[in-house]
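One chain of protein is taken out of this complex; the other chains stay put.
Up next, chain A:
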Amino acid sequence: MSDTPVLKLADLPKAQGFALSEEERHEIEHALGHYPDGRAASIDALKAVQKHRGWVPDEAIPEIAKAIGISAADLEGVATFYSLIFRRPVGRHVIKVCDSISCHLTGYEELRDELVKQLGVQYGQTTPDNRYTLLPICCLGACDRGATMMIDDDLHGPVEPADVKAILESYK
């Protein structure tokens, strides 16, 4: 249970008067061109906004939904389903630790504990210097290399607790 961060809605930052930037709008329209149905562009559109802002604020949902022609409730369903669409601000680097079964057998718990110790934050939290955010993730498809983790787009594994410090240092 200690893995579960407590989400306090009141703590979430609010983006007042949200508007999509020209670039975001352009990328969303580009994505729309790939599909016969606006709904299919949901993930691309969310990723476009995340690319520019690092995360997808609540206030962005109705705007993106309008841009792709589906209801906000529909888009919110997609935006809360996928764990790689971030709904809170994240640090410069996002660490995703595989907590699925193979990695559980090959040292996940030690790896997690070491990360928590080094970073001083729990899952779902960001270090005060805004450098790292720590998240659990399900199987990264690299079971033969457990225990694994992914930092930004890089896969690391097998990772021994002793390797953690050096790996973290390489992300400025």
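Criterion: a residue touches a chain if its C-beta (ideal position, glycine included) is under 8 Å from a C-beta of that chain, and two chains touch if they have at least 3 such contacts; residues count from 1.
Everything below uses one rule, namely that contacts and distances are computed from a predicted model.
J.: Mind telling me which option in "Energy-coupling factor ABC transporter ATP-binding protein", "Tryptophan synthase alpha chain", "NADH-quinone oxidoreductase" or "Xanthine dehydrogenase family protein subunit M" is what UniProt lists for the chain we can't see?
T.: "NADH-quinone oxidoreductase"
J.: Out of A:Ala45, A:Ile61 or A:Leu119, which touches the unshown chain?
T.: Missing-chain contact among the listed residues: A:Ile61.
J.: Specify the residue from the set A:Ser21, A:Thr80 or A:Ser170 that touches the hidden chain.
T.: The one listed residue touching the chain not shown is A:Thr80.
J.: Give me the chain A residues in contact with the hidden chain, please.
T.: Its contact residues with the unshown chain are 1, 9, 37, 58, 61-62, 71-77, 80-83.
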